[in-house]
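Remarks on the structure that follows.
Omission of a single protein chain aside, the complex is shown with its protein chains in their original locations.
Then we have chain A:
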Amino acid sequence: MTDRQPIFDTVAAQIAPFNKKGIELTDATSFATDLEWDSLTVMDFVAAIEDEFDIIITMNMQAEIETVGQLVDAVMKLQAA
């Protein structure tokens, strides 16, 4: 494990308030099918993640992010930029 785990943990902590069914989170957890988020929840969550990591996840990028793992990778990439 490199510095990926702390980012995963922070993302997981941000997901918690929106994780109504208490789904167990892995890299493969999908926002739409597993967490069953609608577009408004996604909006609130993305804003929270952006503020937590001081980054911007454009709507163009959001369209490509379907799972928790993809989000963690995107955050790492954006922080490195």
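As a working rule, a contact is a pair of C-beta atoms (placed from the backbone, for glycine too) under 8 Å apart; a residue touches a chain by one contact, two chains touch by 3 or more; residues count from 1.
As a working rule, contacts and distances are computed from a predicted model.
The unshown chain of the complex is recorded in UniProt as "8-amino-7-oxononanoate synthase", chosen from "L-lactate dehydrogenase complex protein LldG", "ABC transmembrane type-1 domain-containing protein", "8-amino-7-oxononanoate synthase" or "Autoinducer 2 import system permease protein LsrC". Remark: the omitted chain is touched by one listed residue; of A:9, A:36 or A:51 this is A:51.
Listed by residue number, the positions of chain A touching the unshown chain are 38-40, 43, 46-47, 50-51, 54-56, 58-60.
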